[in-house]
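Following: one structure in structure tokens, then a few remarks.
We show some of the complex, not the whole, and keep each chain where it was.
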Amino acid sequence: DALERITKEKVLRVAVPQDFPPFGSVGTDMKPVGYDIDTATLLAKEMGAKVELVPVTSANRVPYLTTGKVDLIISSLGKNAEREKVIDFSAAYAPFYNGVFGPDSVKAETVADLDGKTVGVTRGSVEDIELSKVISDKVNVRRYEDNNGTISAFLSGQVELVATGNVVAAAILERKPPRLPNLKFLVKNSPCFIGLGKDEGPLLEKVNAILAKAKTDGSLAAIAEKWLHAPLPKDL
Amino acid sequence: MPLVKLSNIRKSFGPVEVLKGVDMTVDEGQVVAMIGRSGSGKSTLLRSINGLERIDDGVIEVDGECVDPSQIDLRALRLKVGMVFQQFNLFPHLSAGENVMLALKVVKKMGKPETRAAAEQALAKVGLGHKFDAYPSQLSGGQQQRVAIARSLAMAPKVLLCDEITSALDPELVNEVLSVVRKLAEEGMTLILVTHEMRFAREVCDQLVFMHGGRIIEQGAPAELFDRPSTPELAQFVGMVEAR
Amino acid sequence: MLEFSLWDILSNLLLAARWTVALSVIAFVAGGVAGLLVLFARVAPVPPLQGAAKLYIELFQGTPLLMQLFIAFFALPLAGIETSPWTSAAVALTLFTSAYLAEIWRGCVEAVPKGQWEASSSLAMNFGEQMRWVVLPQALRIAVPPTVGFSVQVVKGTAVTSIIGFAEVTKVGTAITNATFQPFLVYGLVGLIYFALCYPLSLSAKALERKLHAAR
Amino acid sequence: MAYTFDFSSLWDYAPVLVHGVATTVGLTVAGTVLGVGIGIAGAAARSSGNRPLRIAVGAYVELIRNTPFLVQLFFIFFGLPSLGIRMPEWAAAILAMVINLGAYSTEIIRAGIDATPKGQVEAGASLGMTGPQIFRYIILGPAMGKIWPALSSQIVIVMLGSSVCSQIATEELSFAANFIQSRNFRPFEAYFLATALYLALAVGVRWLLARMGHRMFMKGAARA
């Protein structure tokens, strides 16, 4: 039982991103910072444990959980049927609209406009899975191992467009990169959930309880204000 | 009881049978010379006696103990049987003294002072007491071969095997090695020598063994065999050697 | 918050280089010890051991280090063996290193003349004693240059561990690239750091080789 | 943790794997042909009389041999676009492999050339052949024959090293494994199968190269 272990050892091991601003990226001291990190810290505090942050990539975060390397995934994780077969999800803790972004020079208003274009996406992310469902095979999808790769590929012009979260694109825009990821269209509203190992009932209850409390007492809203510069959506 | 007794030794390399049933006995203190044409199996037989070649069939008895061909641990045998090679095979990274001391230390587990004393004694016996600290590369071929003899002697074997130990030497260095062997023979060491030095064999050995095609086809006192060979093969071999 | 100066980039990369060095040293030392064991098995006069060692070498020289890493990292836990990036990286690099070193050293052992084995056999030494006292001391001399040369491959091999999230130079390089949008500069610096680590090793391997040839 | 292996789930991804193997093979073939070509040219340059050329090639060889392939790959794919040099990921992968193998094979082939007896060169010169002709017709063949085993090992190393090209989204074999495990969450099966395929490829490539070497360079070799 994971909860038992956490309370006994007083350590909460959380998989967080370090290549996915504003959810998680590195500061000049190489320490992860962002929405997910603050959420993890919040959870740990409520559980009376110390937080141990484990940087992961989109592609490998699920194996981290299924192989027991971490207790939770707080890594802008979207929910889908495939994932629900192998892990459990908490209530949503962050908003996330994924969409297709790119510089103004590239025209793309609907999914159909993607035909013949090169789109970068992070392998195994919700964007990857959702986009793969709706596009035709005329779209040239490049799947990168992690968001570092995806973003680098977009910024260096190796792909014309990038599929990612709206807030991620916003965070990049904020840093005035050489190529601007402006919104083309949104693909899916897929809020972020915390991932847990299967059959960890007590831990799931605990996490959901903490999230519910955080939503009411405004501590989650504070995190949203800080990282997304927007209030927490009502429907979350 | 003979010190070395070989019965029906057989050995093949692949399809080629090199030893075709060899019987031989050597008594304590005997000095035996093995002669024969190149390829007749002399080296193979000698190497079988201390287990460097694993025989296919037959029994080797040394000092009353049997070594049957399937035996795995040859250590006991090798402690009783010393061997000196044509190519000296000194350990190049060790000095003469260390060459002699190595096996005393790691195999016989002798203490340090005894090891040193034994090595000094063995080197003195081959006339190289003063070369204790010299490395093989600093020694002449004849000196290297004498160190090799000392190295075997120090292990106090019951019998010493020598395979053409002078063949790799320049002619002027042959005698210094032969005189060491002669001294050993005089002191009563049991020796089995493969040699092409016929005059030496005649003078020093008690027993001559003539190998031909993987078999011993004549044996006896050297003078006898040389002067009255009873097979045409030996007669031809003697003629050939003396013509040189 | 995310303004990286050139110095920030360089200092972070250099700090990460510590882990590259540490991992290299661990892999090299542990790989050396394991390689020695594999070497013993490979040259021991025991056919099943030889076969096993051959298989081991074939396996780790015949598959990508990346796959070995993935298996050590994601697959071993399924068998109930816990692995952190540290341990997986160390384990995979050790296996990789040992296979190559065992093969390099086998060549050196085989360069020791057969007569040395025979002479030591005749002095009643067993296999272990022969290796310890006669063969290895001679093989060691010729093994030094290629071993130092191979250490370069180990240092470079650590770059692959970035892919399982081990925060060495390459990994930190990718992270900084994403924070600074300066891939040309960052990867250029990363390359230079590796060069600074590896080139002295390459040079000394060459110098050692020349010395060995001159000594012969 | 009780884990039940399920290799059958990989069946659905057979086309992905086939594509991955084909790409890995394609990268290896292209990388080998061009890389060995560069190696031959580089070795010729290194043993030529042109000093600046020799130094330039020497610097290239040392630079490549002392930096990791992954970093070279990242530099080419992510770094070069800053200079306006942009290419698709498969081209970047091939370029990185070619540059990498080119450096190693330069060094390997040069060793073979250095082992050419001087008399061979003199005989060619005495027959009125030019330097390039001597290199092409007299030195190269026997030198390649001598170093073929070493070159073959290096080719296998480069093929296995191509696994990291998945990092720039080249859809080769390890990309296939990663892709599969990100869809079916069965990392062990995916990686195990990919590793086995790599091993088979390595054995196959080595066998093939040995046969090719025999046909191309072992003519006239002393029959023992």
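The chains carry the letters A, B, C and D, assigned in the order they are written, with residues numbered from 1 in each.
Criterion: a contact is a pair of C-beta atoms (placed from the backbone, for glycine too) under 8 Å apart; a residue touches a chain by one contact, two chains touch by 3 or more.
From a predicted model like this one, the values you see are computed outputs, not experimental measurements.
Only one copy of each distinct protein chain is displayed here, while the full complex in this structure file has the stoichiometry A x1, B x2, C x1, D x1.
Everything that follows uses one rule, which is that only the chains that are shown with their structure count from here on.
Between the chains C-D lie more C-beta contact pairs than between any other two chains.
Of all chains shown, C has the CA centroid lying nearest to the centroid of every protein CA atom.
For the pair chain A and chain C, the distance between C-alpha centroids works out to 36 Å. Averaging Cα coordinates per chain places chain A and chain B 81 Å apart. Shared interface positions of chain D, defined as residues touching 2 or more other chains, are 1, 78-79, 81-82, 166-167, 181, 187. Listed for chain B are no residues, as none touches two or more other chains.
Taken pair by pair, the chains that touch are A-C, A-D, B-C, C-D.
Contacts from chain C toward chain B in the complex involve residues 113, 115-116, 118-126, 129, 132-134, 137-138, 141. Interface residues of chain D facing chain A in the complex, by the touch rule stated above, are 1, 77-79, 81-82, 86, 88-89, 166-169, 175, 178-179, 181-185, 187.
Residues 1-4, 8, 12, 15-16, 74, 77-78, 82-84, 163-165, 167, 172, 174-179, 181, 183 of chain C touch chain A in their complex.
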